[in-house]
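What you see is part of a larger complex, with each chain still in position.
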Amino acid sequence: MLMRREVRAALEAMLFAAGRPLTVEELAQAVDMAAPDVRALLDELVLEYNEKGSGLLVAASGQGYLMCTSPEYAPYVKKILGPGEKRLSQAALETLAVVAYRQPVTRAEIEAVRGVRVDRTLASLLARGLVAEVGRKEVPGRPALYGTTVEFLRVFGMTSLDELPPADKED
Amino acid sequence: MRYQVRLQAFEGPMDLLLHLIDQNQVDIYDIPIALITEQYLDYLEAAPDEDIANLADFLVMAATLLHIKARMLFPRRPPRDAAVTAAEREEDPRAELVQRLLEYQAVKAAARRLEALEQGAALRVYYRECSELPESPDWPLRASVQELCRAFRSVWRRRQEARPGEDVVPRGDVDVAAKMNELVLMVGEHPRGMPFSAVFATAATRREALAFFLALLELIRAGRVRAVQQHLRGEIRVSLVRRNIPC
């Protein structure tokens, strides 16, 4: 049986290494503890990282718990990582925006908003792992429903979809 | 008026419509449909041949615009103003289009914000870049010698295709220490100084030239060689530093 301090450290190590949000269940299974106990420890970590003014952050989101850098140090991280990956095209960004704000959404629904066919753009977003099929719509033809992925969160630097900038405000 | 702007410059018919509304500085809630339709059709007519494949989406919107225009010719209500209720606005033939335009405008704004996040222009968090390999040595790895050998050959082939002729890192590599000895002998033969450029004339490859250069720097640093430039942009001459040789 691990000591409490050790479990916390194990959780830290796992969150660090994964590079993606981990669910309480995954983590609980790994440390062989009950999920509620693990959740309590995780929430402690969230608070602690937040309070000590570290450059890192443990964030709880719908997808699970995630370790990432604090937003206030983003400019420094950007300097080290260099310029971002290749830019998404305008068509890809618009399609992605519709998926992000309307998910789950069918292809026909995206096309209705953008006023153009999106089959190729959607295929490339699926291939890049920014969008995934998340189900089928229960209407005749049962069209695929699309949603954003964890990779989407990673590329746009969010810990959860709640951080999507509000859609109705003009800028 | 003809617009020689390619349709491809627009992300679709909605984008073109927003552009026209913006350009004419008209209210999106009160679109002068006849004017906008006319300008929209001008764009389509002026479309170069390459844009034809792209035209279908634009034609659907053209039909919608013409339909709205036809319905507008038979006004059933006085001109709209802010006091008109939502139910009444529903009956405006333009209402659905306005709704779609507003929605599309929001999508464009959202796309811009996503772009800023992607480029790191806005504050964002960074996930860890995972190393490709688990660090623990007890992690089983599957790999074969054949695979390794193939990987090396493919790297080598790519390299030679990329820079034909240029010598790739030779096995023994060029030895800077050896170059230092060579340089001392060469420079020693020029009592009045050896032109800098001549130092590199004997180098067969870029790597060898680099080795000469590094050797030269080392010699200068060690005080065994002096590099002198008589005037600005003049030739640099390299000469040995004579020491009192004890007999």
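Points to keep in mind about this one:
A and B label the chains in the order they appear, each numbered from 1.
The rule is short, and it goes like this: a contact is a pair of C-beta atoms (placed from the backbone, for glycine too) under 8 Å apart; a residue touches a chain by one contact, two chains touch by 3 or more.
The structure presented is a predicted model; accordingly, all values stated were derived computationally and were not measured.
The formula for the complete complex in this structure file, using the labels of the chains on display, is A x2, B x1.
We adopt the following convention: only the chains that are shown with their structure count from here on.
Inter-chain spacing, taken between the CA centroids of subunit A and subunit B, is 26 Å. On the subunit B side of its complex with subunit A, the touching residues are 11-15, 56-57, 60-61, 100, 103-115, 117-120, 123-130.
By the touch rule above, subunit A contacts subunit B in their complex via residues 16-20, 57, 59, 66-72, 74-75, 77-78, 81, 83-84, 87-88, 90-91, 93-94, 96-98, 100-101, 112-117, 153-159, 164-165, 167-171.
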